[in-house]
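Next up is a structure, given as structure tokens.
Other chains dropped; remaining ones untouched in position.
So that you can tell them apart, the chains are marked A and B in the order they are listed, and the count of residues begins at 1 in each.
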């Protein structure tokens, strides 16, 4: 029998009970659509409590949109976005940024999943040359695509590099909760205080049903974002149900409890997996993901019970993600199954 | 005190209890994301029960996207979309079709909210002229933006006109349930059987939390739609929660029960309003909306208690919508309040 919970992705989980209750509570009577409702106002106040005042917050449906619309707000079509070669927005959005923003994404090799100033500098050539796209945005993913976490000063130097050149720093925070939890920082300390200009705040992978937000830490960057969101097909008519989810995540530390738990489960999984000599942990486990090189022959066998994704087929590297609802027992049973399978 | 339910829009309502229960039921364990889950498969089977087999169904987040992506599938950027001057996609999508499809929308005056072959023919000039956008899609809204409903043969002649010229007929079915209920037709009879090629199937205005679908009645039209949806930022990671809503609407006739009720409430509202001599009903009430010309001075007073939208400020025409949860008492109390207010 298939287990109830896999390690395929943190978005394979359902929603947290507190999120569900918030949706239930929002399902009362009529309220104005498109964001002018008390649930959205409440969510925005929560964001201000966590990130400080003087911000602009725009709920959207999903992470693709949070990223693409962030870039659309910051860059015109002849301006370029510097990002890692494995950035979700470069590799996994089916070209949505190129299509909607019209901009070139300039892929830069990362180190442990992280952009460095040195690599970004090399990609920033052609400024002032009419034949060349103009560097405008650096986009980083926190936690990274490979389960590592930028340290605060690694972000600060990228922010400084960007701002010195009139560029902006965007953070794809699909797993910002896991990163902040990992760093022991508040959401504000992990983003705004480090120089991030615009944040794609992720809720879905942290226990929401489907809720993300674009946050501008300088509202002057977003005077027209209402129109961009609508033109980008991301304005929910019954927005209260998106907002209620975000509100719930930001209430009573749910975001932190869930992220901490998922991170802890990943550490546990790492520990269990490290006992298996045939499997190698590929990256530091700093958030809720474990990347492992496993014998190629074992992959298909493991998948018969547990679905998960290849990360790098050539290297026989796979990705296992923990989520808010992963249990210790899930981890142990899975590690046990891995051990048995590769041991055969 | 403000009443619990307004007549501002059918999307000011929350979600139907059966939809809510379906979401609750879907919130169990892990399931693969992005559509390869049992809830989505079940929803697609329901669609096939209602519309017949040999169709392609793609859940999306909202109506803007259902419309824009439908057009993106049918038209290239140099091809034009003929639509009514008051079509939602022309007037209320903040230019989303032009941005994403790159196409010109050609606005055509409607008659009682409906396109006619005569008006469409006039808009279809320039075929074969390289300077001119090439007519490709006719898009109609059913029920119309003004609460009327196309009769079957009115749709058939538009479909025939389109197909005779190698064009397609798209239906914005944000309120297709209300239209089918009004006509006493099944969903299939009201769409596919009349020659509609692509349908934006609306769930949100009929009691979903937020769920629409693009339905191609000829799968050959949609071989690449998976990529368009993703590039269009409309692929839900936890798609099961969108699909569960659609499934619920299509189960035990919920779509029909809700739509019939909303339509009935609109008829009741019409009846009550017709008693007020200072107010004129502007369009036939055939679905769930009532359009009325009311004394300009009364509008602000009415809005103190009931929020609603102007439809045509110059004509002092307003729009009142009924939804699945509108009660007879709501209607009577509102009509009473209108009578008192305009009578003063």
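To be clear about the criterion, a contact is a pair of C-beta atoms (placed from the backbone, for glycine too) under 8 Å apart; a residue touches a chain by one contact, two chains touch by 3 or more.
Nothing here was measured: the structure is a model prediction, and the numbers come from that model.
Undergrad: Quick check on the homomer: 2 copies visible, but what's the full number in the structure file?
TA: Assembly-level count of identical protein chains is 4.
One rule holds in what follows: only the chains that are shown with their structure count from here on.
Undergrad: How big is the gap, in whole Å, between where the Cα atoms of chain A centre and where those of chain B centre?
TA: Chain A and chain B have C-alpha centres separated by 33 Å.
Undergrad: In their complex, what parts of chain B are in touch with chain A?
TA: Interface residues on chain B, with respect to chain A: 4-6, 8-9, 11-15, 20, 23-24, 26-33, 61-65, 68, 93-96, 99-100, 204-205, 209-210, 227, 230-238, 240-242, 307, 323.
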